[in-house]
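With one protein chain held back, the other chains of the complex are shown just where they sit.
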Amino acid sequence: MRVQFSPTGLVLSGQGPIASALGFIDAVLRGVGQVMLQNNSYAGLLFLAGVFYNSTLFGVGVLVGAATSTATARLLAVDSDQLRAGLFGFNGALVAVGLLYFLQPGALTWACVVFAAACSTVVMAAMLNLMSVWRMPVLTAPFVFTTLAVFLATARFGRLQSTDLLPSAGLPHGVAVEGVVTASTVVEGLFSGVAQVFFQASPVTGGLFLVGLLISSRSAAAAALAGSLIGLLVAWGMGAAEPAIRSGAFGFNSVLTAIALASVFLRPSVASLTYAGLATMATTVVFAAVSAALAPVGMPAMTLPFVLVVWVFVLAAPLFPRISRAED
Amino acid sequence: MRVQFSPTGLVLSGQGPIASALGFIDAVLRGVGQVMLQNNSYAGLLFLAGVFYNSTLFGVGVLVGAATSTATARLLAVDSDQLRAGLFGFNGALVAVGLLYFLQPGALTWACVVFAAACSTVVMAAMLNLMSVWRMPVLTAPFVFTTLAVFLATARFGRLQSTDLLPSAGLPHGVAVEGVVTASTVVEGLFSGVAQVFFQASPVTGGLFLVGLLISSRSAAAAALAGSLIGLLVAWGMGAAEPAIRSGAFGFNSVLTAIALASVFLRPSVASLTYAGLATMATTVVFAAVSAALAPVGMPAMTLPFVLVVWVFVLAAPLFPRISRAED
Partner (left out) sequence: MRVQFSPTGLVLSGQGPIASALGFIDAVLRGVGQVMLQNNSYAGLLFLAGVFYNSTLFGVGVLVGAATSTATARLLAVDSDQLRAGLFGFNGALVAVGLLYFLQPGALTWACVVFAAACSTVVMAAMLNLMSVWRMPVLTAPFVFTTLAVFLATARFGRLQSTDLLPSAGLPHGVAVEGVVTASTVVEGLFSGVAQVFFQASPVTGGLFLVGLLISSRSAAAAALAGSLIGLLVAWGMGAAEPAIRSGAFGFNSVLTAIALASVFLRPSVASLTYAGLATMATTVVFAAVSAALAPVGMPAMTLPFVLVVWVFVLAAPLFPRISRAED
């Protein structure tokens, strides 16, 4: 292995775990540099120094965010030139520092940082594909959209508390988690989540829908049940209100995302099922976000969260060699 | 004629009214199945059973919605493979059940169900064209956008009453229709509607604009007058406030849509004039919706409704063999 210092950062030749680790660190630093559009490790290092000078918390956040989104991109096997240039690091870095700035620190916030930074890589890939038609740069749009989704979701999730830095408390926010989730909440919510696809909050209707799915496709029926369960568990873990969980409100979008990605649009594999699982979890957060965003005009979210998340994950797929679209 | 049952539904060979009717029913059921992404009549039948189990009203709604949007697609002669797969049914089904869930039942609501389900077919075609660039599925986006437009419009239309199920009354909603429309309202509104294109609420200015149009294009002048009239009548029928009708507020977007579709972008024919008329009616509803949606930030709708509706109807045209674009 040979390591050289070029004017923009490391140049590595050779293979092996040390080369891989050094290459990763270089990509993360370039990712920090790309926040100001510089494909340059030294600039990234100085930006990092600047952040650490002001706040250790944010400095750690920048590192964790850039490392998470870069690692996600590597796991999904994106183009190595783009990876090395830090193109999958800068949105993760900004997502992390944004969340840590506006949310109370704590285990759930850090979990959100890691989850959102990973999702920002999928949004980045989707937008690279979308904007390639016009040869347009994606810029920091994935950071903005991902962060907005989490911020808006705080209005529905009692365990996610914002700092008082978010401008004007436009949305009411319960300080406590409303109601207690019991076994009957889970069973009812599981089936009602499927029924709510047609606006029906009835577990029996949900059961009939599952039979219909089973006739058509076993994988679709399994995905629907798994999607309803994931939606319910994520909502519960984030502190959603019990009546909303019971009614299946946090389920129907996740049901549709799971069917779409785990049984219709992607070719089944461990990687694509994991990918579909990530999307299904994200759908629950996006449901909370869309539902909060539409509150000032008094509108329901309907299936918009499902539509948005599936668009992003389908659009991103061609940039991830491990994820194949069904018709390819 | 031969009828066979395949694992996903009917397979028909032969022609004639009975084959046509059976094919239509099969397409409608597949449309219901497509709500959960299943191109399968039996799944559709079970989904329908599930909805009827919970509510006869919603069951009837699903059938009316899916049938209306499928029939609209057939009238507009869309690709028969997509029609048979139920791709023009699922958004109509959801539009119907969504409207019946959030609006008080009644003749006007059912009229809106039929109108919105028909429009959802145009939105579907527009989005199929839009997203074909990335080979992306449209999903239930046409349902979401169409339904949101009608819900938002309730804030401006006194005869359209929502149930109390819409989340948080973000928008104030008059319970009564404001003012009485007289002949002078109609005459003033008709000409002011044309004048409002330039923000001028003056009937004389509207008259001068019509003379200008007449010099340039007789069809444009006729379309402008017809557009202003349609906008005014739809607003009146839905229960808009009299001062708004008189000022031409409900006219100028319809004027522009009518000029654009009836005299500029489409080749004239009975089909395309009917199509332009549908778009002009939709523009009035979209004006009410955009104007309500922008109320929380205190912004006027300007000509955004015209822009959105004409984009949708022009974008959809290539999928409808009966509608030709002017330059083709």
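Order of writing sets the labels: A and B. Residues in every chain begin at 1.
One rule holds for everything that comes next: a contact is a pair of C-beta atoms (placed from the backbone, for glycine too) under 8 Å apart; a residue touches a chain by one contact, two chains touch by 3 or more.
Small disclaimer: the values here were computed from a predicted structure and weren't measured.
Of B:78, B:144, B:190 or B:260, it is B:260 that touches the chain left out of the display.
Although one chain is not displayed, subunit A still touches it through residues 8, 33, 35-38, 40, 42-47, 49-51, 53-55, 58, 62, 94, 97-98, 101-102, 133-137, 139-141, 143-144, 147-148, 151-152, 166-171, 292-293, 295-296.
Residues 129-130, 133, 195, 197-200, 202, 204-209, 211-213, 215-217, 220, 224, 255-256, 259-260, 264-265, 291, 294-300, 302-304, 306-307, 310-311, 314-315, 325, 327 are the ones on subunit B that touch the missing chain.
Throughout what follows, only the chains that are shown with their structure count from here on.
Each chain gets a centre from the mean of its Cα atoms; for subunit A and subunit B, those two points are 34 Å apart.
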